[in-house]
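One structure follows; several queries about it will come next.
As you look at this complex, bear in mind that one protein chain is not there, while each of the others sits in place.
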């Protein structure tokens, strides 16, 4: 599903954020990504979502080689990936419902279908009662969950999450991780970057550990 | 330094985010604020910084009653408070140096003085080498530290921090907390909202715990 | 197994795409069409600021053109505007003069010709000059035969008249061909200046409309940078992102055109005093003509075209620059 072959990412400034990283995530796998601040976690996720392209090496996502992907084809790859951002990335002038509906609007899903699936997604993250509110009136944790609902509403085969529990209390963090586990059980591949080593070791999934751009550990 | 007397905050939607909260933080004290997601931590900090006003009760900061503060006087209160935001709030079109210099530019500090103090602040958070970079090229943790540098550059008597270590790895989190402790030792009053109960209990400072807007615990 | 899973998904999407593609394509366009109009209406003050500028910019050349058009209508009505007098040589037989008169009258460029014989001229002169019968003492009439010619309206431009004059002068029977049309030349020169001025003004103002729409859309794009980024991150195509901006430009242009029409109509009302005054001077029953339906139509089309082009340029230039990083 996600395959890195000696992938290297060097930013314009000459700094090598990822060096020769190789790993393979199978469909239906749930994998954690950890490492110190600046290790390259976000960079790795950006390569998967084709936000950045590898300087050297190959990144293959859902059978598509990111390095050779046409600009015009990028949107169609991204529709297969649900991304949860570190800083929510919600639109403050749209209601919770509209924010979650966005990926389906983009794909031109019919009005009725949108309503049904948005509510299902909001129900899963426990925010069905807040669909009419604006993100600004929600607490940090609630906003994070809106972001998760938006990422899953399309039932994408891949979910990426960049520190999805960074701003949540321990109980809620555990809940959200369990939510990811449920998606994983229905066959979705999940890659989560996180600092919360205690939590992720308890989850007992494969963990990729980065250090200064190098993959130094790959296992449970 | 910071005094809450039965302070209640009810948002327009009718939801009571804080109910009758009373406490007193002395000058030079370092206090943690914790509680579940949506407990009202950010709301409490917003009251201190006069971003919101209490619906009932009193909030007195640095001898000033927030509820009765003139709009014109708010800037002068805020200059006495260094605020560290959950989502950094950096300007992406300015360099790290310029971002940190902002509070001093606002107060019309002389050019030479600005350079000296910005570099001192960046040195304290270990980012002196990155002063010419733009925030977008920094990792999450580095951005967070730029935010901290900006908050302390003016040597304010009060520092507020809303989950300053949410996106940092455990080592860096500890480092940053120790940084706050150093500021505290030179007499600055510090109030930090955080989820990281393990870390803050280890720090051995006073902890305020909120639950659904009520202060349910106040002590070490 | 997972490959199969993913394949299956692909097929599903392709299937529904083909089925409802055209219908949903149009529905989406209409949605954006109405959505952008709704957005414009929801912030009427802000939208008015943009559309009013477009309206003003469109109104000015249209208004000037209208004034010129009316002006030309007035001047076309001026009787005797250009009158040519042909003083014939002496001792030409009556028949020859008669023939010349009918020949000239038959010309396409000529409206009418009147023949004033030397005898008639003498009679007139006797009556009006005060010399009276004392002129009877003259041996022979010193006055020439004269043909007074009025050119047709379509041939009264200075160049055409000059061509006509040259033709007459070549005629052997004509002694002097005289034309009092200096002031017509002047008038046409003035109108030339006005016309040139209108072209310059119209070109400048068309540029202004493009710039205003382009600028507004550009700032709109910058304003929605975050929204665009998020949309791109969750898989929106460039076409999808571009569409609302183009429709916004479309609406700005159309509304601007409508405002221009209103402004001109009001201005005509304000100007009508001066114009009636002008018209009265020529004793004409001239009434100023407004833009009419066709004018409204042209204004709307022009506005639409400029609005769409402006937003197209802005979108082309600025949308590409916004990419997630």
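Letters A, B and C name the chains as they come in the text, with residue numbers starting at 1 for each one.
Just so we're on the same page, contacts are C-beta pairs under 8 Å (C-beta built on N, C-alpha and C of every residue); 3 or more make two chains touch, one makes a residue touch a chain.
Quantities reported herein were computed from a predicted structural model and do not represent experimental measurements.
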Displayed chains contacting the withheld chain: B, C
Residue of C:30, C:46 or C:152 in touch with the missing chain, whole complex considered: C:46
Residue in contact with the excluded chain [from C:36, C:216 or C:237]: C:216
For chain C, residues in touch with the removed chain: 46, 49-50, 52-53, 56-57, 59-60, 63-64, 67, 71, 129-132, 134-135, 137-139, 142-143, 182-183, 185-186, 189-190, 192-193, 196-197, 200-201, 204-205, 207-208, 211-212, 214-216, 218-220, 222-223, 263, 267, 270-271, 274-275, 277-278, 281-282
Touching residues (missing chain, whole complex) on chain B: 1, 26-28, 46, 49, 51-52, 62-63, 72, 75-81, 83, 85, 89-91, 102-103, 106-108, 110, 150, 157, 187, 189
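Rule of thumb we're sticking to: only the chains that are shown with their structure count from here on.
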Innermost chain, taking as reference the mean of every protein Cα atom displayed: A
Computed distance of Cα centres, chain C from chain B, in Å: 65
Geometric centre distance via CA averages, chain B-chain A, whole Å: 29
Mean-CA-position distance for chain C and chain A (Å): 59
Touching two or more other chains - residue numbers and ranges from chain C: 325
In chain B, residues with contacts to at least two other chains: none
